[in-house]
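Have a look at this one before I ask anything.
The complex is shown incomplete by one protein chain, all other protein chains being positioned as in the whole.
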Amino acid sequence: MFPTKKVQSLVGSKIQVEMKGSPRYVLEGILNSVDEYLNLHLLETVELIGGEKTRSLGSVILRGNNIILISPVVE
Amino acid sequence: MFPTKKVQSLVGSKIQVEMKGSPRYVLEGILNSVDEYLNLHLLETVELIGGEKTRSLGSVILRGNNIILISPVVE
Amino acid sequence: MFPTKKVQSLVGSKIQVEMKGSPRYVLEGILNSVDEYLNLHLLETVELIGGEKTRSLGSVILRGNNIILISPVVE
Amino acid sequence: MFPTKKVQSLVGSKIQVEMKGSPRYVLEGILNSVDEYLNLHLLETVELIGGEKTRSLGSVILRGNNIILISPVVE
Amino acid sequence: MFPTKKVQSLVGSKIQVEMKGSPRYVLEGILNSVDEYLNLHLLETVELIGGEKTRSLGSVILRGNNIILISPVVE
Partner (left out) sequence: MFPTKKVQSLVGSKIQVEMKGSPRYVLEGILNSVDEYLNLHLLETVELIGGEKTRSLGSVILRGNNIILISPVVE
């Protein structure tokens, strides 16, 4: 399965997204939609710094080119 | 709704935009227009550092590829 | 007005451009031309660090993808 | 062999991927798929910092434009 | 004159190019060629750090997307 198809298969489930920036910046939320550039729309998003939930962000759009890594959250 | 469509649906309302850079750099303003690259035109823009309003910038254009995250401001 | 159209409407007037990089790096000049990538050609450009004019650069070309923010200078 | 073809030839084998970011950030896993942008889908991924395995990440998608370097792991 | 045309008009003359990176990194050389992405081929290139020539690099190719600013050198 191609990388973008793999991400599309995760719509409706919880994912973690690591964004560019220093210090390391991780968002966790329900993947609502994704396009060919890996722009993401997440729901019920929380920010994680050092593994701790630091903020609730709700609905957010993430710019694909600033994403380092996407991984499914196994619950 | 695709990520860019979600952003288009926010035209006319207040959004927060987190930009690339260190330290973390957040802008808040009324979304006036957006294109397919997520370039944004904001009005009544203020700069936020550490949650505090640090500057009034008025009308600004933001380059899409340097946007980390866009979120609606619930008032 | 779309973001790039908004920038085109500023040709001939003074703008401030914030570039990527650390520390924060701002250029101010007369916008001579702009293309679809937001590459800019500025005239009479000065560099601002911490709000102070630190260098006169004259005619400069800025690469669009490294622009964070463009704003008109109200005089 | 063109660079992207070279990466395609590594599907099914173990690779190391160095990502943008500070400090240096290396992932090692089985390459499951790759597209023309060098977006990668890795399986059995582990994170390496300073040569030490610091986290098991399992299935991850990496955004191509944030990849610095890809190299095959010789075992 | 559009930004890329302006750069093309500088072929054969000496330019300064400021690249992404920290600390600030400037190259000075004779512009031999440029393409639509602002990839540049410079000859007789020298590296400048803090205004001092620190290295002679000769013939170099610069990747357009990592260029911050291009300016002609007036001699």
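A few remarks follow.
Letters A, B, C, D and E name the chains as they come in the text, with residue numbers starting at 1 for each one.
Operating definition for what follows: a contact is a pair of C-beta atoms (placed from the backbone, for glycine too) under 8 Å apart; a residue touches a chain by one contact, two chains touch by 3 or more.
Everything quoted here is computed from the prediction, not taken from an experiment.
Every visible chain touched by the undisplayed chain in the complete complex is listed here: D, E.
Screening D:13, D:54 or D:71 against the full complex identifies D:71 as the residue touching the chain left out. Counting over the whole complex, chain E has residues 19-22, 25, 27, 32-35, 39-41, 57-63, 65-66 touching the chain that is not drawn. Contact between chain D and the unshown chain involves residues 1-4, 6-7, 20, 22, 24, 38, 64-72, 74.
What we mean here is this: only the chains that are shown with their structure count from here on.
Look at the contact of chain C with chain E and you find different residues on each copy: under half of the numbers used there are shared.
Multi-chain contact residues, meaning those touching two or more other chains, do not occur anywhere in chain D. Taken together, the touching pairs link the chains end to end in a line with two free ends.
Interchain contacts (touch definition given at top) occur between A-B, A-D, B-C, C-E.
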